[in-house]
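All protein chains but one are shown in place.
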Amino acid sequence: MDDRTGTKAAGACWRLSPPPFAVKFANLVFTLALTFIGLTAVTFIIGRVMPADPVLAIVGDRAPKEVYEAVRLQLGLDKSLLQQYWIYVSSVLHGDFGRSIMTTQPVLDDMIRFFPATFELASVATILGILFGLPMGVLAAVRQGRLTDHIVRVVGLLGYSVPIFWLGMVALLIFYARLDWLPGPGRIEVYYDGIVDPVSGFILLDSALQGEWEVFRNALSHIVLPASMLATYALAYIARMTRSFMLDQLSQEYVITARVKGLSEIAVIWRHAFRNVLIQLITIIGLTYASLLEGSVLTETVFAWPGIGQYITNSLFNADMNAVIGGTVVVGISFVGINMLSDVLYRIVDPRARV
Amino acid sequence: MSENVAGASWKGRGLRAWLLVDSPESLFHARCQRLYLSWRAFSANPIAMTGLLIIVALVLAAIFAPLITGGNGTEQVLGDRLLPPGAAHWLGTDELGRDIYQRIVWGSRITLYIVGLVAIIVVPIGMVIGTVAGYVGGWVDNVLMRFTDIFLAFPRLILALAFVSALGPGIENAVLAIALTTWSPYARLTRAETITIRNSEYIMAARLQGASRLRILYGHVVPLCVSSVVIRLTLDMAGVILTAAGLGFLGLGAQPPLPEWGAMISTGRQFLLDQWWVATIPGIAIFTVSLGFNLLGDGLRDVLDPKSEGRA
Partner (left out) sequence: MSARPLLSVEDLRVDFATPKGVVEAVRGVSFDVGREKLGVVGESGSGKSVTGRAILGLVRPPGKIRARRIEFDGIDLLSTDRRTLNQIRGGRISMVMQDPKFSLNPVITVGKQIAEAYRLHGDAGRKAAKRRALDMLAAVRIRDPERVYNAYPHEVSGGMGQRIMIAMMLSPDPDLLIADEPTSALDVTVQMQVLAILDDLVTQRGMGLIFISHDLNLVASFCDRVLIMYAGRIMEVCDAKRLNEARHPYTRGLLNCLPRIDEPGGNLPVLNRDPAWVDQRL
């Protein structure tokens, strides 16, 4: 420990090394690239190598030989596996996922059309999860061992264990079929569809910005149930992790220091302990959001929500491999991307992680 | 201090005294003591015990399915379609007149099968990769961890969907797909523990005594990683059940007429309005089992991982 300069001196040796931040950044990019390769390799294998005969999937059983051969050449199946993979990756990088059999549109266009709905759902659910889960977690940690803590833990465990698609069905049964409090499946009443200009793709945002409050209300009433279902999981996860992090922080010495200084307990919790928790929560929130993107697959099916999840499952039932693979790659990349983003954010916000 | 707090001798005072004595007299004795103390801590936790109860009930139901049900849930009595829960059919009948109670009980076998299969695939692969990476270090570690990280990043359900769509629906394909996306955390976990352990002095002592790397790895390192792996596995199983049920719901898991709970929800969905029990009851079963694993995992963590005592 070098007390003179006050910082931990690395010793007197000089090393020719690039600035640490550049190294970390390069590492990140490298990992991202590797994950991308891994993901595309897996989807390539699934899409091309595994199905018995991808050509037959397109042309059908009774196609004449010439058509079969033509399609085979078109798919590039005469080339080596590695070449095929290379062609696949480059087309993915160009956003060319082929054409969907179902919609006859390029898969990419389809996805651009459907993704916003899923994003909106996941975003609202995550916000709800944070809004309720975070205070619950903090409360449970502060009152550890008491009734509040036990209740929060149980609620967390319940939310974590429930099959969301089933819960959605039951919720529809109760709130739509029996009580008629909320509208049924779908994103918005057909009547209102198309009134609002899709600026952001988020109906809630667009309608609010354009002052179309009837549309807003209708969209809101439709998103309540599916978002709440997803939020159950998000809430449970966030509450659990917040509680865990908070308990961890509250047992640290600096919390005692804060109390010694004469801070009120509330200030100790929020101004000191929570600051540390928040940093760790960034990763958790990223993970939650990514999981919800993925979890929306089943929720969208139950609520007929026109998002990526429903797109993929419909394509699945129609044996539309291009669409399935394209959807998988895009969701996979978003998944990875979000996690990576939260990782980067964490490094920026945590003073100890900076160099 | 060679005096036993519980008294100088446990002799003549029964099993409990033997288990509580301060200085165990043999390896077996020490192990029994540890087991007993862990059990005491575990059984004092009502949440953990509830979880254990649920899982034990699941296993028993699966084993004794033929004994506790009339048939195996595939008998279709079309005249008895969609009957509500009652005396004759405890949980009602589905759209083909099959007894739902029977189907639920026999479905527990499928659930256990899936869970067990995933565990058997995931744990050895993850632990082997993790211990090798952690112990050998260097570029081997780097390569293995990059490989692991790739899988860590995959979205489980979506990938399982794609997988099953290519290979065709069925339990084994679903299991394979789930296993592919579940093994990476175990590699990471085991690697972390291995790195912590490998530098400890008793490992060095073992090496000095001439133990080969392999022997050290599997004789010393692995047993120490077991508790964290077990905790993680139990908690993961809850998620695996949900994913498998999701796949079943989409028709991609076990195929009819197998009484897979997720598939039962799917087929019962159309009757939800008036015959709610057909789709709702299988969901309760899934919920309960998943909850059971979560409770059990939490309880195990409280007992086995002293660092996390009282947390999450």
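Labels A and B are assigned to the chains in the order they are written; within every chain, residues are numbered from 1.
In the analysis below, contacts are C-beta pairs under 8 Å (C-beta built on N, C-alpha and C of every residue); 3 or more make two chains touch, one makes a residue touch a chain.
These numbers come from a predicted model, not from an experiment.
Considering the entire complex, the omitted chain makes contact with A. In the complete complex, the residue from A:L263, A:L287 or A:L345 that touches the missing chain is A:L263.
Remark: the omitted chain is touched by one listed residue; of A:E69, A:D96, A:E189 or A:D350 this is A:D350.
Think of the hidden chain as still there; on chain A it touches residues 1-3, 6-8, 252-254, 256-264, 272, 275-276, 279, 350-352.
In this text, only the chains that are shown with their structure count from here on.
In this assembly, the C-alpha centroid of chain A lies 25 Å from the C-alpha centroid of chain B.
Listing the residues of chain A that touch chain B in their complex gives 31, 34-35, 37-39, 42-43, 46-47, 50-51, 144-145, 153-154, 157-158, 160-167, 169-170, 172-173, 177, 240-241, 243-244, 247-248, 290, 293-295, 297-298, 301, 312-313, 316-317, 319, 321, 324-325, 327-328, 331-332, 335-336, 339. Partner chain A is touched in their complex by these residues of chain B: 47, 146, 149-151, 153-159, 161-163, 165-167, 238, 242, 245-246, 249-252, 262, 265, 269, 272-273, 276, 279-280, 282-283, 286-287, 290-291, 293-295, 298, 308, 310-312.
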